[in-house]
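Yeah, one chain of the complex is gone here, protein chain that is, but the others are all in their spots.
So, subunit A:
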Amino acid sequence: MYTQALNARDASDERSEDAALLAAFQARVDAEEKIEPNDWMPEAYRKTLVRQISQHAHSEIVGMLPEGNWISRAPTLKRKAALLAKVQDEGGHGLYLYSAAETLGVSREELTEQLLSGKAKYSSIFNYPTLTWADIGAIGWLVDGAAIMNQIPLCRCSFGPYSRAMIRVCKEESFHQRQGYELLLEMCRSSEEQKAMVQDALNRWWWPSLMMFGPSDTDSKHSAQSMAWKIKRFTNDELRQKFVDATVPQAHYLGLTLPDPDLKFNEETGHWEYGEIDWEEFSRVVAGNGPCNRERLAARRKAWDEGAWVREAALAHAEKRRNRREAARIAAE
């Protein structure tokens, strides 16, 4: 999902750690005990979580960009207020997650640097452009819908701060999906032209949304370990299937056609079977060559650079006030 780039194995994780400590750790995880930041944990568990939580945080922050694009062009004041609130929520989600990652001993400055230098990944979905207003609805419905599928099981993640952050996020996410779907419903009922715009948005966002769940289980190297550590509760394909099953009837309710000729309902299993995902496209976007990768990073770098004077001024102001207080204290003595 937000951690599609977790597939590279790190050889240094393989070094041996005290077998007794490892066994005690696994026993705690198996007993569904939450692991807290100061508890002993295997180095690889810490590293996996730092990468997963920070990639998730970066995704929230970069995710503000495609939607932010439409704030000034929202068709009504109601839609504008909702979109502003949603984008602000995404920023908030990023901050909850950064704060959870920092409990593992990594600083906010390091995390920011990793994003801006291009070293850290974020979800591939945010490298697609928002071309029309219907894309805003499609993001809420599909992208946030996929995120909810992924985040609900993360509320039970073994790492306490991550699980608590996810609980907060999930409480807010439902509004995101509903405002998107409602917006599309209104467009579909308004005119043929608007409905065509929604169909076009679905055509472009459907496959990238399925890719959000990451590589298929056969290609997902980290899944087994993350499941054993109870960081992950379901495999990529299991979550993707849940999403497809939930979303196809919603598309039909809007009167839309899914852009997948192989899509069919299997009466026996009760699941919607979908066609082959274009994994070439997925790898290309994750590797940095999607439609908007460069634009997104450039926007984040610009925001960081142009905000430098604000950060410096805030620190200088805080220091000035501290010095004044100190001077007043000395004078009073």
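Observations
Just so we're on the same page, a contact is a pair of C-beta atoms (placed from the backbone, for glycine too) under 8 Å apart; a residue touches a chain by one contact, two chains touch by 3 or more; residues count from 1.
Note that contacts and distances are computed from a predicted model.
The unshown chain of the complex is recorded in UniProt as "1,2-phenylacetyl-CoA epoxidase subunit B", chosen from "1,2-phenylacetyl-CoA epoxidase subunit B", "Cytochrome P450", "ATP synthase subunit a" or "Carbohydrate ABC transporter permease".
Between the chain not shown and the residues A:172, A:245 or A:281, the one that touches is A:172.
Note that of A:38, A:72, A:218 or A:266, the residue touching the chain absent from this view is A:38. Across the entire complex, the residue among A:22, A:95, A:170 or A:277 in touch with the chain not shown is A:95. For subunit A, the residues in touch with the chain missing from this view are 36, 38-40, 85, 88-89, 92, 95-96, 99-100, 102, 107-109, 113, 164-165, 168, 172, 308, 311-312, 314-315, 317-318, 321-322.
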